[in-house]
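Below is one structure, written out as structure tokens, with a few remarks after it.
Heads up, one of the protein chains got dropped from this complex, but the rest are sitting where they should.
For subunit A:
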Amino acid sequence: MQREANVKLKEVIFSLCKLVAGLGVEAVPSPETFRRGKFNRRDGTADLWKLLYSLLKPLHPDCPCVSNKADLALQVDFVKSVLLHYGYGVQELYQLPADGSEGSRELLLALSWLFHRINLLEQLLYKTRLSLGDETTLSLGGTPLVEDSPGLSAVREGGGGGARYLEWLQGQLRFHWRALHAAQEEKAALLYKIHSLTNDPSTVGLLSRKCDSNFNGSQVEMVRKIHTYTKGCHSDPSISHLSVAETRLIKGPRQQSRMLMLLESEITLLESYLEWKRLEPLYWRWMESVLDAKLADDSQEVLNADTVAMASGVKRKDKDSCQRNQSMKREVDQLSKELLELKWGLQREASTKRASWCKRVEHKEQDIPLNPEEFGAIALKLHDRVGQKLSALRCNNVKPATNTTYRLLLQETTKQKTLPVHSGETEASQVIKELKGRESDLLSELIKLRSDCKDEMLEMMARVDGIIFIPPLKR
């Protein structure tokens, strides 16, 4: 029974290793390493650290902790900071030494936690998938949090000249942004041209004919026939036009064999993923045994646990070297402080206002007729007005920022009911409407901030003698 279980386990781990290798991880540890990890052996630990690092690196390419050097200490740091970012709360992992020599069991537990919690494997599969459509990323919802800008320190250092240099740089940035904007518009216009042209089957024939003269004419004819017999140009009838990549394929038949190879490798990868999914329940059962082993060990060690280690673990968390985590912590602290202040401020305001209102109500009560019907009508009216005012005050829900990729399809407008933006499919006009709404919100906020700033400056200038303040000409 034990040996059968072992064999099964080896099969499971082997499929996991195959999947991970397919995802592009370079140094995949052997199944033996995993097995040894359960017993917290030291020898495979470095491999497990490296595995975690390679799995997490593609998900966080912008984090400054990522480096190309194969420095184990840096990789350990990176893995720890990413786990902290996702909220992994097991203290023992963060107490593991930086040279990566201990804690293979903790690493196994962390790895499985990541599989479950953030769908690690699925995310990596999604990243490496092949896409033939024209795609665009949309970031919807969420308000950008203003970080502590490094530019301010430059101003303090550079004196008067520093401010002007900053203005110069800001101007440069604005021009760069405008050039980018123009390029995006050009891209959209050309994409529209391709999509609308390939909606018509006859033009595809033209495209095919214009391609390489080496290409066999009869094959072109066959392709054309296929296309004219199918509705529109795409084999998928819901998508009736070709994308840029597909058009290029038609024009360059040599690329088709390359595309075929890529598709085949993706199919193998997906097959290995399916295999893994089939064996996954066994993996979780094995993980349970790992967890049991850990708890058994811990119950022995808990008597020896020194509070100093715990304290140092906590301190080490504070010294988390990842810049992003530090800045996020700062922001969260700031927000909670502001929230608390806001709460106390509102309470104070509310109590004073309530006192004054009570007095007013007392005065008014003498005027209001005690006739129940009229009173009811007046009360309803008041209720409505208050409700309106409250809804106007209520600011928009701050939705979390989402960055999703959408495939672009040119379709005739259907008379369907409009779909909400966050669902799988959406219309461009819908997205534009939502973005325009956000733009107007942000603009009104900007105008308010500007006028606040101006008032503040006028106030300051009023205190200084002998200087006239001339605001810049209105834009």
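By definition in this document, a residue touches a chain if its C-beta (ideal position, glycine included) is under 8 Å from a C-beta of that chain, and two chains touch if they have at least 3 such contacts; residues count from 1.
Just so it is clear, contacts and distances are computed from a predicted model.
Trainee: Unshown chain, UniProt name, "General transcription factor IIA, 1-like", "Tubulin delta chain", "Large ribosomal subunit protein mL46" or "DNA-directed RNA polymerase subunit"?
Mentor: Protein name of the absent chain (UniProt record): "Tubulin delta chain".
Trainee: Which listed residue, A:Arg42, A:Arg129 or A:Arg178, touches the chain dropped from view?
Mentor: Reading the full complex, the residue touching the unseen chain is A:Arg178.
Trainee: For the chain left out of this view, which of A:Arg42, A:Arg129 or A:Arg164 touches it?
Mentor: Among A:Arg42, A:Arg129 or A:Arg164, only A:Arg164 touches the chain that is not shown.
Trainee: Contact with the hidden chain only, please: which subunit A residues?
Mentor: Residues in contact with the chain left out: 158, 160-162, 164-165, 167-172, 174-176, 178-179, 181-183, 185-186, 189-190, 470, 473, 475.
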